[in-house]
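Only a single protein chain was left out; the remaining protein chains are all shown in position.
What follows is chain A.
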């Protein structure tokens, strides 16, 4: 390799390494203070107190959805591995919203309640036909709901 190319190669590689190190540090730093969402247990531990509005992420607890008869108001409970948070929302919910579904709610705390202004449904990365899902559900009986529930939580 001639000296000019050698020099260019060194310069380009040096710049590339510098950029990679810099962005690795940025990514590392952002991992600690860039929070898209807080889980109920994080909120209860007081990690979200410095935010006026924030996103709450977790699973809709089975049997906790209560709809109002005369308005769009709905209340439900969002849970994670160890935390529980009652949520109140007034608006249209996404189609995927249901029990044991991961949701991300944007809103603020009102006492011990979380008042949401937007509720988004999060789905997992699994795709399969309905027949297969039913067959699996039958094979696992009740076990599969717990399993998919804990899977959803870990993917949050």
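Definition applied: contacts are C-beta pairs under 8 Å (C-beta built on N, C-alpha and C of every residue); 3 or more make two chains touch, one makes a residue touch a chain; residues count from 1.
The rule we apply is simple: contacts and distances are computed from a predicted model.
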{"item": "Identity of the absent chain, which is to be given by its UniProt protein name, from \"Carbohydrate ABC transporter permease\", \"Heme exporter protein C\", \"Biotin-dependent carboxyltransferase family protein\" or \"Chemotaxis protein CheA\"", "value": "\"Heme exporter protein C\""}
{"item": "Residue touching the undisplayed chain, where the options are A:3, A:46 or A:129", "value": "A:129"}
{"item": "Where the missing chain touches chain A, by residue", "value": "5, 8-9, 12, 15-16, 19-20, 23, 27, 30-31, 34-37, 57, 93-97, 104, 118-134, 155-156"}
